[in-house]
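Taking it in order: structure first as structure tokens, then the write-up.
For this view, one protein chain was removed and the others were kept in their places.
The letters A and B name the chains in turn, as written, and every chain counts its residues from 1.
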Amino acid sequence: MTDLEARLFDEISRIRAIDCHSHVPPESPHAQTLGDLLGYHYYTELAHAAGMPADAVDPPKSDLQRVAELVARLDTIDNTVQYSWLMEAARELFAFRAERLTPSNWPELARVVAEAAKADDRYLAVLAKANLDKVFLTNRFDEDLSAIDRSVFVPCLRTDDLVFQLGDADVRHRLAVKTGIEVGSTDDFRDALRWLMRYFVQGGAASAAISLPPDFSPQPPDAGAARQALAKAVRGKALADAESRALAVFAFDAIADTCRQFQKPFQLMIGCIRNVYPAGVAGGRDLVSKRGSLVEYADLFRRYPQVDFTVSVLSTTWAHELATFAWIFPNVKPSGHWWYANIPAHIEYDLRARLEAVPKVKLIGYYSDMYKVEFGLPKFNMYRRVLARVLAREFVETGRLGERQAVELAGLLLRDNPKRIFGV
Amino acid sequence: MTDLEARLFDEISRIRAIDCHSHVPPESPHAQTLGDLLGYHYYTELAHAAGMPADAVDPPKSDLQRVAELVARLDTIDNTVQYSWLMEAARELFAFRAERLTPSNWPELARVVAEAAKADDRYLAVLAKANLDKVFLTNRFDEDLSAIDRSVFVPCLRTDDLVFQLGDADVRHRLAVKTGIEVGSTDDFRDALRWLMRYFVQGGAASAAISLPPDFSPQPPDAGAARQALAKAVRGKALADAESRALAVFAFDAIADTCRQFQKPFQLMIGCIRNVYPAGVAGGRDLVSKRGSLVEYADLFRRYPQVDFTVSVLSTTWAHELATFAWIFPNVKPSGHWWYANIPAHIEYDLRARLEAVPKVKLIGYYSDMYKVEFGLPKFNMYRRVLARVLAREFVETGRLGERQAVELAGLLLRDNPKRIFGV
Partner (left out) sequence: MTDLEARLFDEISRIRAIDCHSHVPPESPHAQTLGDLLGYHYYTELAHAAGMPADAVDPPKSDLQRVAELVARLDTIDNTVQYSWLMEAARELFAFRAERLTPSNWPELARVVAEAAKADDRYLAVLAKANLDKVFLTNRFDEDLSAIDRSVFVPCLRTDDLVFQLGDADVRHRLAVKTGIEVGSTDDFRDALRWLMRYFVQGGAASAAISLPPDFSPQPPDAGAARQALAKAVRGKALADAESRALAVFAFDAIADTCRQFQKPFQLMIGCIRNVYPAGVAGGRDLVSKRGSLVEYADLFRRYPQVDFTVSVLSTTWAHELATFAWIFPNVKPSGHWWYANIPAHIEYDLRARLEAVPKVKLIGYYSDMYKVEFGLPKFNMYRRVLARVLAREFVETGRLGERQAVELAGLLLRDNPKRIFGV
């Protein structure tokens, strides 16, 4: 790190960031045990990919057994950036001083984690240390939002079930229980969506979100086909693939339309294939495909010019399309670096391209996607370092921006843009 | 920029470059007003993507209104490399000294631009300052080439209409008016093409050019299907998609064959989808798709070994294929960095890969794609800086080339190769 990069990193670290996508459980936001940290799917899946049997971390195992197993495996994955998150969290949040986490020293860290967890508001201290102002959650559509600590957390309506499993009686039942609306028709579904969005907005929600497979194509819905498919599902019949698809395309469109009505952004996370490796550990079974194209979404972006679509793509081969779509469509906002694209090699290349060609007011720099607040610090710091490097090498050293301007640009990415776009 | 990079940039800047693709209008090559500069689609589309209503720069608005609107929006896009082109042009060509272009200082720049424009041969001074020896134009097939200043401009036969709209009566009418040949058959079309190419070559043209969508597949034409489709069009009937396609494939092949007869290169610009965002500003409605493959063109490259195909690809996901095809096919010449790929992040990666694996005598380094000559300087300078960086870091510092050799290599890319390949 050059002096310039270090100065920029230091300034960037002072920006109170908005984390617009996470899976933090509001009822238990911080780690209770070391197992809560090592249980992050990155560690279990990487350890498994490196040779650990998947059942070594299965539920019947105790927290201690799992921790011991994972710690014993860390030396197979200590090159990964994910491992570096763990060590940075241990060092910065738990004052862990050893260079490595080993079978002999992990009980010490476990003790500190458990001790720290006793403070009910521990998560506030963790987020303050990470300099995160707000953290978005990802809430099931029938989740109770009343107990959420809205001083730091922002709910978000996750809509995957509503789009891809609306044909399931169970999902419609949950919807009825929550909203009081029995969905027997597509109009009922629109009513239920409105009910949900109103409930979520009243609960502080700032957006809807969905994860989409790479071959999804959000065309204009065929209302008749969707009506018939839903009616068939309501009659308890299994849907053919084409019927399920028609229903999903309709439901997706209805959610976009609800976002329009409530003037809320729709977070699109595009490119994940679920359960590619069913024998894997929990959370480590999904993968990415390079297939598909953002061109499939052009019609959606045209249909809903009033809706901000904050878009993340899972395959790095989609990164160029995303930047160019944001360069042309006012309502497309590139958002963060997601999951399999969330490593410095890809962040650096994709971030540079976005900064060179997309209006700065449209870029949402980063989100953590974390399950426990402890990972906010190392994940955001990873991003801050890459951002400092790109700003230093491509903007300040080339004379295109002064240092102060570079820090202001970082402020847009980390704070001002998500604040404005999501209205938080 | 290291000392080495600065020295290389300085030497590279002394090479009188050939700009083999632009949209400069020969009757008005330099900007008459500041609006001619700010009207470049990059500024209107980026400002629109950042929130400016599209109609703020629509024709009913006056030049002054549009300039005021765009200047007021510049602070939303001042991170982009396109913004840096504007400021470098203002500084280097108009002695504009302010750090930024603002609502208060733009009238000053507007005055200088208008004043400079009064010299009829202003464009010659602009091109000399950019150190551009020749600039290729992109001419409509029925354009009058007689008034073109051939001391600096080189005509080029643009063939998009002939390939994709040959079924339109209007295009055939324009063709008849220009060539005197009423196209009633595919043989007539070949005759008309020969007429056109002869006219263009006599007018100093060095190539034909076409922009192709990512799903175009230049297979060997089906002569019968093309004949029937053309006959149907001549009878005034609308063509079905398959008929239009057969006609386009035939017309494309006929142009390649005409290039063969006249020994002229065919510039292929592959990957643009037109009018993806119809509500956008003029020139800002087209986009890129990552779909398709250069493999579709293999048969074309085999059929016409005598024709040099200078190839640009719009999607960065095609860059590797392009380099490998040039590594194998003698008649494939990678050409520049086009439009959505024309930003330093992509140029640096793609250029390095080309320089490491494609014979140096085949590479056409760069072209401006500009609409007014003023953008030649900042666009070529952007490329020159990236080229200096890649040569310094990957060739000179690693000992693979001496400094003088590196500059000679740059000379091939910027001048000698386009001169030889296009015969100018």
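Methods note: a residue touches a chain if its C-beta (ideal position, glycine included) is under 8 Å from a C-beta of that chain, and two chains touch if they have at least 3 such contacts.
Please read all numbers here as calculations on a predicted model, not as lab measurements.
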Quiz prompt | Option from A:Leu124, A:Val201 or A:Ile343 whose C-beta touches the chain left out | solution = A:Ile343
Quiz prompt | Options B:Thr2, B:Ser28, B:Ser62 or B:Ser293, residue touching the unrepresented chain | solution = B:Ser293
Exercise. May I ask which residue of A:Gln267, A:Thr316 or A:Asn417 touches the chain that does not appear here?
Key: A:Thr316
Self-check item: Contact residue for the chain not shown (choose from A:Thr76, A:Asn105, A:Gln165 or A:Ser244)
Solution: A:Thr76
Quiz prompt | Candidate in contact with the missing chain, chosen from B:Cys259, B:Leu355 or B:Met382 | solution = B:Leu355
Practice problem: Quickly run down the residues of chain A that touch the omitted chain. | Solution: 1, 45-51, 76-82, 84, 273, 276-280, 284-285, 287-291, 315-317, 340-341, 343-346, 349, 385
Quiz item: Touching the missing chain, which residues of chain B?
Solution: 293-295, 298, 301-302, 305, 317-318, 320-321, 324-330, 349, 352-353, 355-362, 394-395, 397-398, 400-401, 409
